[in-house]
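The complex appears here without one of its protein chains, the remainder shown in place.
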Amino acid sequence: MEKVRMKEATVVYLEKPDLKEPILIEGLPGVGNVGKIAIEHLIDEIKAKKFAEIYSVDFPPQVIVDSDGIVRLVKNELFYWKGEKDLIMLTGDYQGLSSKGQYILAEAILDVAEEFGTKMIYTLGGYGTGVEVEHPKVRGAATDKELVEELKAYGVVFRGEEGGGIIGASGLLLGLGKMRGMRGACLMGETSGYIVDPNSAREVIHILTEILGIKISFSRLDEKAEEVKRITDRIKSIEKTLSEKKDEDLRYIG
Amino acid sequence: MEKVRMKEATVVYLEKPDLKEPILIEGLPGVGNVGKIAIEHLIDEIKAKKFAEIYSVDFPPQVIVDSDGIVRLVKNELFYWKGEKDLIMLTGDYQGLSSKGQYILAEAILDVAEEFGTKMIYTLGGYGTGVEVEHPKVRGAATDKELVEELKAYGVVFRGEEGGGIIGASGLLLGLGKMRGMRGACLMGETSGYIVDPNSAREVIHILTEILGIKISFSRLDEKAEEVKRITDRIKSIEKTLSEKKDEDLRYIG
Amino acid sequence: MEKVRMKEATVVYLEKPDLKEPILIEGLPGVGNVGKIAIEHLIDEIKAKKFAEIYSVDFPPQVIVDSDGIVRLVKNELFYWKGEKDLIMLTGDYQGLSSKGQYILAEAILDVAEEFGTKMIYTLGGYGTGVEVEHPKVRGAATDKELVEELKAYGVVFRGEEGGGIIGASGLLLGLGKMRGMRGACLMGETSGYIVDPNSAREVIHILTEILGIKISFSRLDEKAEEVKRITDRIKSIEKTLSEKKDEDLRYIG
Partner (left out) sequence: MEKVRMKEATVVYLEKPDLKEPILIEGLPGVGNVGKIAIEHLIDEIKAKKFAEIYSVDFPPQVIVDSDGIVRLVKNELFYWKGEKDLIMLTGDYQGLSSKGQYILAEAILDVAEEFGTKMIYTLGGYGTGVEVEHPKVRGAATDKELVEELKAYGVVFRGEEGGGIIGASGLLLGLGKMRGMRGACLMGETSGYIVDPNSAREVIHILTEILGIKISFSRLDEKAEEVKRITDRIKSIEKTLSEKKDEDLRYIG
């Protein structure tokens, strides 16, 4: 085993796949965990293969313990898939903790992508609305006008407000990629921001797979979305009962 | 396109203009956004041309989305203008997030200015008073006594209190510039600190253009100032109504 | 004396002992101070010898003053013991203050251990339960399944929940060691997390010495545990009296 030393961004290759202009797709933890849920569903469905792990001194200084009691460092992971259009997919446990670390991690990921010839990036995330969203739309932002127009045709909504921003890897990969001549877009599923949201993730991955021309099943995401709905419905029902009970109690006082 | 890697301060030139001892003028976001509003007005009025962009891992790790849905990295920008006295103007989205980053960014900007032969710096900002200021004065600080005297003749007010300070780029560019033998002054428009203040910015840019011997129109700043006044007047009127209403309600209780 | 300059991790050797595949055992300050109390007891009992000190610019910027008024820098310390299985023991005043510092310190410690041929690591700590624990169990996590099974035989409890984590040196030494091909386990004594807990430390060091096949006395830990118990019992008794007194007072009001 090659000796690995932790730096701001340490890429450990498990394999160097042969890819042709792969499209980079990012889905790291964030608002409603939409991006991560979306990309993990894609990785599972298309059976993408892990080819690299990324470690960083800017990740939380801890290990993660799995259900068997086995420890591992916090990391990001890169998967690939060979199809009509080759794909590189990025997900992971955390984003960088500091501003500087986030920039350096994004640059390191773009270095990997550039080596494989990436010219196009999609970043996936949630768009926090602060209120419950039953039918989440997918909002977008992109590196150029042509891409904005293309994405509108897929139902992506563009409501740019002056001075808006996309924070973290979903933003930086596009901004830093643009500096390298890469095109890219961010797809953000509307979500309340209070719960993990597979329902929003489904809308994001639905549009992405249409864009990529890939057919996958959404049934596992549907199941997860239904489970989250069951839990939130139960909480709402309990809250309603408690609230009515309080009104009754107050009646006696009056 | 040349490959650009993000460092503590990364200067990307769009053009290398031929300038003669250009005066450096800084107006980055700060108290009341006075400095930024002032310099943006100057840049617009004299039709200054952008020649460089500055990126930094110490800027917020995000992209900014414009009203068309187009993303770009957070950055600072340098403009130039050739006139009786040549000018370099610095503005941008943010100042550095950390102490160290602020120092390094200021040094990088001075490196650029020094290369063009800069010997004089004006930094523009707001001076927060904590109370509404109808007729803002312009307060000053400078690298030497002669400059203090010169500026007093233009109506700049010097009320140095022992231990006062100018925080951020407006201060550091002067202090670090002084270490390189550059002279400079900070012009600070009095402002409440609670709202963006084009009224204060007008006073600052008015004095600066007099010093520089440049004639510009202030009508667009006047319009912005009136718009801000309309909004704050409306808020005050609503607050007054609410307050009177409350007094009335209380009368019934009494 | 060789000149020592403080870096992210500066190892100062007092002696370079001749060790054979020493097992690394870590016990730094943490939850209930369990790990530190445990390892200090072991070091005292087996009369381990200090051979290195570790300094860091990531430790708190202060000196520690002992009861004689003598100052010394904040540090970590490495001890060794030659037995059936050789041991290296790590303890100290503090863990690193920043995420990056924690990674670099853990790497520096593994560098030392690797140089001596370490292939096995035990890290000791507390597992905060938030409630008083009379009979603390020892929970575990390890780098591989075989080790999990071996530790279960010694009574170590594995209740991995998805996404659990071990924060700080106890986690990082295992995670980073695993990247170097070292095996290891973390032994965590259950503890409330509100007091220093020699009772929990005894359970941890009891299991560890069984694993290592070392026989030591626990009487000094027993004494410390009893002292802590006396103090907490007295506090509880006072609290009870105060609470009863309050109930009495309230009776008069009713």
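For clarity, chains are labelled A, B and C in written order, and residue numbers in each chain start from 1.
Definition applied: a contact is a pair of C-beta atoms (placed from the backbone, for glycine too) under 8 Å apart; a residue touches a chain by one contact, two chains touch by 3 or more.
Values in this document were obtained by computation on a predicted structure and should not be read as measured data.
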| item | value |
| --- | --- |
| Which displayed chains the unshown chain touches | B, C |
| Options B:Gly32, B:Pro60, B:Pro136 or B:Gly168, residue touching the unrepresented chain | B:Gly168 |
| Full-complex contact with the absent chain, from B:Glu45, B:Asp86, B:Glu107 or B:Glu190 | B:Glu107 |
| Subunit C, residues in touch with the chain not shown (by the definition above) | 1, 3-6, 55, 57-74, 97-98 |
| On subunit B, residues whose C-beta touches the chain left out of the figure | 96, 99-100, 102-104, 106-107, 140-145, 148, 158-168, 171-172, 174-176, 178-181, 186 |
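Assume only the chains that are shown with their structure count from here on.
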| item | value |
| --- | --- |
| Chains in simultaneous contact with subunit A and subunit B | none |
| Copy pair subunit A, subunit C: interface residue numbering same or different (half cut) | different |
| Greatest separation from subunit B - chain, by CA centre | C |
| Interchain centroid distance [CA atoms averaged], subunit A/subunit C, Å | 37 |
| Separation of subunit B from subunit C, taking each centre as the mean of its C-alpha atoms, in whole Å | 52 |
| Numbers and ranges of subunit C residues touching at least 2 other chains | none |
